[in-house]
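First the structure, then my questions, so here it is.
Note that this complex is displayed minus one protein chain, with the remaining chains in position.
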Amino acid sequence: MSAIPVPRLALPRAGIFRRFASQEALLALAVIGLAIAVGFVNPRFLAYRNLADILLGNAYIAIAAIGMSMVIISGNIDISVGALIGVLATVSGSLAVAGAPTLVAWIVPVVLGVLVMAAQGAVVAYLRIPAIVVTLGMMSILKGGLISVTGGKWITDLPQGFHLADLNLLGVPMPVAIMVVATALAALWMRYSASGRAIYATGGNAEAARLCGVNPQRTVVMVFALHGFFAGIATLVYATQLRVIQSTTPPGLELTVITAAVVGGVSILGGVGTVVGATLAAILIAEITSALVFVNISPYWTDSLRGGLILATVIADIVRRRRRASRGRRI
Amino acid sequence: MSAAATVPLLEVKGLEKSFPGVRALSGVSFDVRPGEVHALLGENGAGKSTLIKIVSGVYQPDAGEILIDGRAMRFAAPEDARRAGVATIYQELLLFPELTVAENIFLGHAPRASGGRIDWRAMTAKAEALLASLDIDDLAADQVVGSLSVGHRQRVEILRALSHDARILIMDEPTAALTEADVTRLFAIVRRLKERGVGIVYISHRLDELFQIADRVTVLRDGAWVGARDMADTNAAELVQMMVGRRIDNLFPKIAAPIGAPVLQARGLVRNPTTRDVSLEVRAGEIVGLAGLVGSGRSELAQVLFGITPAERGEIRLDGQAVRIDSPERARAGGIAYVPEDRGAQGLVRAMSVLHNFSLAALGGLSRLGFIDRAAERRMAEAGVLRFGVKTSSVDELAGRLSGGNQQKIVLGKWLANNPKLLILDEPTRGIDVGAKAEIHRLMCELAGEGVAILMISSELPEVLGMSDRVLVMREGRLVAEFDRAHATSQAVGAAMMGGDDPMERAA
Amino acid sequence: MSVFAASPGRRVPKWLARHETLLAIILVAALAGLGAFNNRFLTVDNLLNQGRLMTEIGLIALPMTFVIITGGIDLSVGAIVGLSAVMLGYSWKTFGFPLPLAIAFALAVGGLAGFVNGFVITRVKVPPLIMTIATLALYRGLAEGVSQARSVRGYPEWFYGLGQGEWLGVPTQLLLLVVLIVIAGVALDRTTFGRTLYAIGSNETAARFSALDVDRTKVVIYTLSGLASGLAAVVLVSRVTTTRMDMGMGYELDVIAAVVLGGTSIFGGAGTIWGTVIGLVMIQLLKNGLALTGVKGDATIVVIGVALIMSTLIASSLQRRRE
């Protein structure tokens, strides 16, 4: 057989923009666009200090959203994360006040987070109880348990060294540094590791998962454990930022985290989405909250506006995805 | 090349596999030698998918053995098969759109530098070497896969298989979604792989392709081995015969029924991209067979007629009245019934009881003011169970627990409860046992006798020829031929199914 | 939807494996136990009063059962309660609507909010979870924006009859709930509508191919969900005599807990109104009984969480044995 002449096609290269030409690009664009738009109304918004504060004050949400996006990609959901962070913060603070070495006070919540979440994952995977039920129940348990044990007493007089969030890493405030590093590591891991792939496969469909040689049960437990890990890290940022720890569960945190993951392009349909999107979405939501103050919107309307923006993003994403899907189909 | 000359790379012997209610494979054997393309041929449901899933370690066989280089192997998981050198390229490509070509190729086994880091430079270099080795010069290692065409993506899958040092490559309908140019390029790659001694298992419905690329062919039907041929010693007609079976005479007891006025008249139906300007007519008491290869648009036409994907243009008349069918409800109201192709996904609600499945499409008639007359419903289902000979412990049994044939009878039965004027049957006897098949055929004749117009889609040519008063042939979304019963021979219909440059004629 | 195959096991008698039966047994046992601890628990007065308190959640749980049976979910119900409550007070006070008209308006707004959910879910194909998370924020925000966070008070006395009055000794709203339970139960069990819900939840494609109007049914159930939330808002305002924008906050989880505890599969295809009612009663009486026995609110929450997980666990393992 003779070699067949192959027509050369002009094909796009993998530029940095190409690579993110998706929900992440849209979100990044929205983050920047919103900043500029608000900057027109009130230039103070663009001050380094303000932008840094937005990141600093909301880094814990972004970090928690990383794990949440993994959970959602795997086809599950977690409602207990807010309560868990409240519990872990209390544990961490109590240890610090009781005189435990700072490192212990930092590590224990992370370990505990992994254990609690892995246990939930095991119930979901092996006992086959839907995640929404397990985590709903666990939310109740953690929330009630926390108040029963602490009586809601605030933790004060935290030792100075405990405040991880006050430190800097190479000049970058620790919460932001942790957020960036955690996002980057998680993103790389999701992309490049076999177990990262397994998450997509499990959430996508069982058939593809088996074809990839994936054990769905083990993957679900792993995903929940990782989610617990990130919840633990988020706790460190959350708990060490202020001088007091509230000993109650942060109201509505789970919903904020889920929203960030969902707006970040993580489809509940499974199989799509990245943690970068979740982090960007968490930043965007925080930015919107701050921006609404800056442009003097009547605070009564901020919530509906925020809800509307989230809805618009979600619908735009779904429409975009569907178009891409229909374009990809062969005629 | 004779079988004794070389040890086959891959050999399977006497494979058996059953799923609940279905016997997917019984006693299938075949082998692949180095540098050979061995085609697997068979209609949907013949067992090809099950066979390749066993070979690639997804399923474990109930009996039989798999030998690689003459040594018996057990694949407990897909990784085992991959380690043994078996790589499978599925129709749905398992790629990651956000990653580059190189990253996709080396996902999970990237070259490592010291300390376990991924050695990006080495990875890119290796990817480029692989690309060069197959003379692929229009694909770069750093392109993002999401931006590539289907043909390119498939090449990435092939490269990924090669990066695992695969010696046996299984390709499941690789050309199903490819353009003409891409098919040409794929064949060039396949030939290059043959030169390297890779054994290829090639699955396709396109007979003309097989004559171009395959060395040998094994034909499966209903999970059983039918025969194997060297491509050089066979022709399309023989293969079609092997594929669709020969038992024309005794199995299809077509009883002539008086043919009445046209029930369905369709003119110029268009639904892009699968239905292109189709006009047809089905009359009362008439059974019209709709033949065509997989992907020719048969089921899609049925779904246009039934309103699931309504026509974009064209006219449908029922009993001479122009009607607009833009939803299944309208179709049902017009007296159309549709027994779909995919029983599990489209026809049956497995988690519901036989009783509730029976009444699902007839709830309107069984209820008053929205309230279901439960006694009537039960009477209807029990009558249906008797009439169609459904084997079940009771009508309260879950439908999903019954065998395929009994499930099909329920799907058929639920539509007949509506007393349809037009019955569209899509693969009515696929995957069910011979007895159930005969019963369904008997039923079709009975219905035709009662004056129902029947449009039957089937991949089984003898069934089409045996049951139809008229045969329509579809190809690429159009009706390309029409035969009356007297002139519908397997040669003629088969030729029309194959299309223009008739391989059958050429081979004959 | 589950990626895990069911494992075979010993078969359990069918009647026992029915989630509702099992739950009812647990309920009776719990009632007996709690009743033994406290003689004020099993009194007609207390039980009727508990019925009054659970009515709002119960009203919403009925259509939520429908929604979950189809494999969907509606997280925006609590926000719709807030929005409808605000609309009731706002239209009465600011627009000067007569109260009956204001009530109708509040119900209409609730229904509209639910319709918007259903419409976008079916037309744009946004997954229900995502859609209703977004509208949860949106509707709550609208409630705050419209009301400017002001409460509305001073409704005419007759209006309180709905939330505080009684008829033949039974709380008015409990009668309303009972009537709606019967209607919802019959609708689910005996009508084509109900059968369509199960079919959608078990196999949506097959339902479509059986010429069932899947999309319209879905729009209807989300609209019903909004309507029931609106009704719950009216009952709630009448019971507590005031309209606040934060009404109904967190209801979504209480409602889902009751429905899921009642044996409705979150994956769709299975569930009954009777189960939901048992789940609802169980949560309410468990909270009440524990409180009367001297258990504090925070510990009660823990018990409810454990009960939710354990009962689902027991029920699903029995179910699996049956299959």
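So that you can tell them apart, the chains are marked A, B and C in the order they are listed, and the count of residues begins at 1 in each.
FYI, a contact is a pair of C-beta atoms (placed from the backbone, for glycine too) under 8 Å apart; a residue touches a chain by one contact, two chains touch by 3 or more.
Going forward, contacts and distances are computed from a predicted model.
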**OP:** Assuming one chain is omitted from the figure, identify its UniProt name from "Dihydroorotate dehydrogenase B (NAD(+)), electron transfer subunit", "Fumarate reductase subunit C", "Autoinducer 2-binding protein LsrB" or "Putative membrane protein".
**Re:** "Autoinducer 2-binding protein LsrB"
Subject >> For the chain not depicted, the shown chains it touches >> reply: A, C
Subject >> Selected residue (touches chain absent from view) among A:50, A:102, A:193 or A:215 >> reply: A:50
**OP:** Identify the residue among C:73, C:103 or C:301 that touches the chain left out of the display.
**Re:** C:301
**OP:** Touching the absent chain in the whole complex: find that residue among A:34, A:100 or A:119.
**Re:** A:34
**OP:** Since one chain isn't shown, list which residues of subunit C touch it in the complete complex.
**Re:** 38, 40, 43, 45-46, 49, 53, 56, 144, 148-151, 153, 160, 164, 236, 239-242, 244-247, 249-250, 287-288, 291-292, 296-298, 301
**OP:** By the contact definition given up top, give the residues of subunit A that touch the hidden chain.
**Re:** 26, 29-30, 33-34, 37-38, 41-42, 44-45, 47, 49-50, 53-54, 57-58, 60, 143-144, 146-147, 150-154, 156-157, 238, 241-248, 250-252, 286, 289-301, 305, 309, 312, 316, 319-320, 323
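We take it that only the chains that are shown with their structure count from here on.
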Original post:
Among the chains, which has its CA centre at the largest distance from subunit A's?
Top reply: B
**OP:** With contacts defined as at the top, give the pair, B-C or A-C, that has more of them.
**Re:** A-C
Original post:
Taking each chain's centre as the mean of its CA atoms, how far is subunit A from subunit B in angstrom?
Top reply: 42
Original post:
Distance from the CA centroid of subunit A to that of subunit C, rounded to the nearest Å?
Top reply: 30
Subject >> Partner subunit B, residues of subunit C touching it in the complex >> reply: 186, 190-193, 195-196, 198-199, 202-203, 205-213, 269-270
Subject >> Interfacial residue positions of subunit C with respect to subunit A in the complex >> reply: 1-4, 73, 120, 124-127, 129-131, 133-142, 144-145, 147-149, 253, 256-257, 260, 265-267, 296-309, 312-313, 316-317, 320
Subject >> subunit C partner contacts - residues on subunit B that touch it in the complex >> reply: 306, 308, 327-329, 331-332, 338, 340, 345-352, 356, 359-361, 363-364, 367, 370-372, 374, 414
